[in-house]
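Here the complex is missing one protein chain, while the rest keep their positions.
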Amino acid sequence: MIILCRDDLSPDQRERLRSAVDGLGFRWYERDEGGRAVFETAPEADAMRGDIENLAGVERVFAGEPGAHLVTRDHHGSSTEVRIGDVVFGAGETVVIAGPCAVEGLDVVLEIATAVRAAGARVLRGGAYKPRTSPYDFRGLGQEGLEILAAAREETGLPIVTEVMDTRDVETVAEYADALQVGSRNMHNFALLAEVGRARKPVLLKRGMSATLDEMLTSAEYVLAGGNEQVILCERGIRTFETASRNTLDLTAVPLLEERTHLPVVVDPSHACGRRTLVPALARAAAAAGADGVMMEVHVRPGEARCDSKQAIVPEELAQIVRDVAAIDRALRPAAAGTTAATDTEPVT
Amino acid sequence: MIILCRDDLSPDQRERLRSAVDGLGFRWYERDEGGRAVFETAPEADAMRGDIENLAGVERVFAGEPGAHLVTRDHHGSSTEVRIGDVVFGAGETVVIAGPCAVEGLDVVLEIATAVRAAGARVLRGGAYKPRTSPYDFRGLGQEGLEILAAAREETGLPIVTEVMDTRDVETVAEYADALQVGSRNMHNFALLAEVGRARKPVLLKRGMSATLDEMLTSAEYVLAGGNEQVILCERGIRTFETASRNTLDLTAVPLLEERTHLPVVVDPSHACGRRTLVPALARAAAAAGADGVMMEVHVRPGEARCDSKQAIVPEELAQIVRDVAAIDRALRPAAAGTTAATDTEPVT
Amino acid sequence: MIILCRDDLSPDQRERLRSAVDGLGFRWYERDEGGRAVFETAPEADAMRGDIENLAGVERVFAGEPGAHLVTRDHHGSSTEVRIGDVVFGAGETVVIAGPCAVEGLDVVLEIATAVRAAGARVLRGGAYKPRTSPYDFRGLGQEGLEILAAAREETGLPIVTEVMDTRDVETVAEYADALQVGSRNMHNFALLAEVGRARKPVLLKRGMSATLDEMLTSAEYVLAGGNEQVILCERGIRTFETASRNTLDLTAVPLLEERTHLPVVVDPSHACGRRTLVPALARAAAAAGADGVMMEVHVRPGEARCDSKQAIVPEELAQIVRDVAAIDRALRPAAAGTTAATDTEPVT
Partner (left out) sequence: MIILCRDDLSPDQRERLRSAVDGLGFRWYERDEGGRAVFETAPEADAMRGDIENLAGVERVFAGEPGAHLVTRDHHGSSTEVRIGDVVFGAGETVVIAGPCAVEGLDVVLEIATAVRAAGARVLRGGAYKPRTSPYDFRGLGQEGLEILAAAREETGLPIVTEVMDTRDVETVAEYADALQVGSRNMHNFALLAEVGRARKPVLLKRGMSATLDEMLTSAEYVLAGGNEQVILCERGIRTFETASRNTLDLTAVPLLEERTHLPVVVDPSHACGRRTLVPALARAAAAAGADGVMMEVHVRPGEARCDSKQAIVPEELAQIVRDVAAIDRALRPAAAGTTAATDTEPVT
């Protein structure tokens, strides 16, 4: 049994809680996580859950082992809608997120942002801080990149999602961005997860390249336990023996996560397949599987991109994907399609 | 360079070929594969390919290393249409194959066959010979199972695809079935592949659970090299670290294979996910990705199925999938949809 | 509960068994597996196991589900010693098996056999039937290859292990070989497993490249259920995301299988790593982990080998490995080392 305390727990309440937990008769532990006291005791104490829940200073009590609680569908019931700017994820429509891999300069980002807006994308992505395998590779423009993204939002009206990689940068990135992305390589960076849990911006959490879906859910639990319930999960391909594609997109994640969690799920076909020609088919498949969004890398001149140039599609390809995804939504989800004005984001061709 | 001879190669022609190959000046090998002589020599001999191609008794000459040749899109150009009975795969429409995991008895198979026909499936599947992990598990009814399948075809008009596992059974299975399935566990059973290459029935070749797409193509090459060009490839999930689903469906295989081969590709979501509730989303995704067909396990009373009962859907669920798949075809492939009368296979509900 | 009958079960005994199983009150199935009748009923019937075991014609009764029974350590107790010729596996010593990948010709095989004998190997390996990814690759000399292997045995006194790939070849291969190898690609070829279960030669069963250890054990169960208890298991690397080596050698298999089964376990570092320079370290590691043997590909002139030339070591390297493995045995298993005369197989250097 896990006892999560309120963040305004008083010393007196804490003392009374200690006595109560001790009185349950099992070995127990107390600690502070993300600024809140947590008590843990044996699952055998679950029977006494009601007694503890009513004590002053207790926020929530979870039965059983540590693990995922707040993220589960059982816990929450209905689906959570997450808003990036004024764009809603989880309302029954497949939202398109698009933009360059890295923010390389003001002019090119404005050019790309304008083009993806015209193609029908609703959110702009782009990396100011880039995780790179080699220390000698381009690792992004940092704060200058954040300013460029803000300028692109100003110009196009598209809200922005961008990655944060270091606990020390969370505050700065949160000032500029509409949503904080935690990348695949940091899905198990628990210090970072705890930190974005304290931020007051939505979080787009990408699946680690060898993370199970259960592990993605417990990583999301870190953010929710920190008090931030605005989390979008992102399937982006897992590492397998197959080398014909960069990773193996696991679309089973879409219906599976829909069963297990109330959080919205988006799919990133670009990083999954690593090749431009494969992106459209996978984006369509994601929509048909029921994803709440698809996120793609787009560049106006892919050959000039300083990273991941092989997987960037051009705006014309994006426009076709937006049309196809909208057509799939209309065919499969007649009730939802159109409610959030898919039509006015669909480009005239 | 690989030299594939005609199956009516005369001893004289063979002698003249030996001299010619020897005259190329590289180390060379001669052997008989699937009843046909094959000569292999160094890739450096490719420049003299033209001289060899014109010799009597030569069927085809492939440049480069042994590998996949006949299956490649480069080799063939247009797409191959494969017919199971009168149902065409590769004509731009998503064909639905459905039926029980194993053939368990006449009555239940007739009941299921009638139900899947009504739900809109176009081909009946069912196992008379079953690969089972344990020797003590039900391994199918064998020839009796083939007779039951033939009766179901008689009753419903649906053509039949069923698995063959032993080189000694190929002839018998080919007598009854409209298409021979080579299962995942036998994708690398080269003796079996060579044997079905000599059969005159279409082959549905399932991807091995840890086979790369390139390996699936060279396995298909065995069948084509044997003279049988009617091969359908089947993606059915690969083995990865993720245990939330039985396997990980690799839908990237669909656009990737479309680039590399002229053969049609179908998807089996049932074995991929191993769970009934996940099948519909993955079937829809396969159609949207551009698959030529989807194959699913259906049972009228899943709880009574003697194998794989957890992944069998019921006929009502199948009917909904058939409708969704047809809607996706209409949305994405307006030209193809309807040409092969998708409408008259769609059930009245 | 699984009831395995004797192979001389009479029709009368069978009839009485049917009544008895039916009388247990659960759904039950009857079938013939490998020439023996098998009855299967619910695990709930396990409580009545004693009643059934005493009936005439019953060989063995297993509690629980179908799965692995005869292979488990629980079932057997002590370890099984398997003999290939007069060489014993499972007696506490690391036996070295060596030889060429493929049998390419009489002279070269005799040369290699003599060299591996001198280097201290105790069993000769070599393929007459070769599984090859491409149909245009060299697939072995077939029966001529078996005759060459027999000549090498005659010359050197080393017993022979060689692969069989087709149910139709089992009888022929068993005539020539001292042990039948079932390769990785056929670990799930259940028809072949059943057939080698009827052979009266020891079987060396290689792990499938994506097979779990439990699956390897149930594949071995096919052979034991057929009446052949002389089975050696072989770890040869599994397929993972890592591409720096051909496969990933899973040495954890050695202590794990020792816990689970009474059968001996050997390790094949050649196919695991795919590179000559890595073989010695892995062979030493296998011995230190407690393997009953190591099997390696050796060639006198690796550059001339027609298959897997990159992983073949030369006889001098083999001799060093034999010395190192014997030194590890002496250091770790002082009681066992020497009992089977490791000294007289160790070459004078």
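Order as written gives the chain letters A, B and C; numbering starts at 1 within each chain.
In this section, contacts are C-beta pairs under 8 Å (C-beta built on N, C-alpha and C of every residue); 3 or more make two chains touch, one makes a residue touch a chain.
Remember, predicted model here, so these are calculated numbers, not experimental data.
Annotation: of C:Leu55, C:Leu256, C:Val300 or C:Val314, C:Leu256 touches the absent chain (contact as defined above).
Check C:Leu55, C:Ala150, C:Leu213 or C:Val314 against the missing chain and you find that the one touching it is C:Leu213. For the chain missing from the display, the contacting residue among A:Arg16, A:His188 or A:Arg333 is A:His188, taking the whole complex into account. Residue C:Ile238 is the one among C:Ile3, C:Met165 or C:Ile238 that touches the chain missing from this view.
Panel shows chain A; residues 2, 4, 29, 31, 33-34, 38, 40, 62, 65-69, 131-139, 165-168, 185-186, 188-191, 193-194, 208-210, 215, 218-219, 221-222, 225-226, 239, 306 of it touch the chain omitted from the view.
Counting over the whole complex, chain B has residues 210, 239-241, 243 touching the chain that is not drawn. Counting the whole complex, the residues of chain C in touch with the unshown chain are 210, 212-214, 238, 240-245, 248-252, 254-256, 259, 272-273, 277-278, 280-282, 284-290, 324, 327-328, 330-332.
Everything below uses one rule, namely that only the chains that are shown with their structure count from here on.
Spacing of chain B relative to chain C, judged by their CA centroids, is 31 angstrom.
Rounded to a whole number, the gap between the C-alpha centres of chain A and chain C is 48 angstrom.
Distance between chain centres (mean CA atoms), chain A to chain B: 38 Å.
Residues of chain C in contact with at least two other chains: 210, 239.
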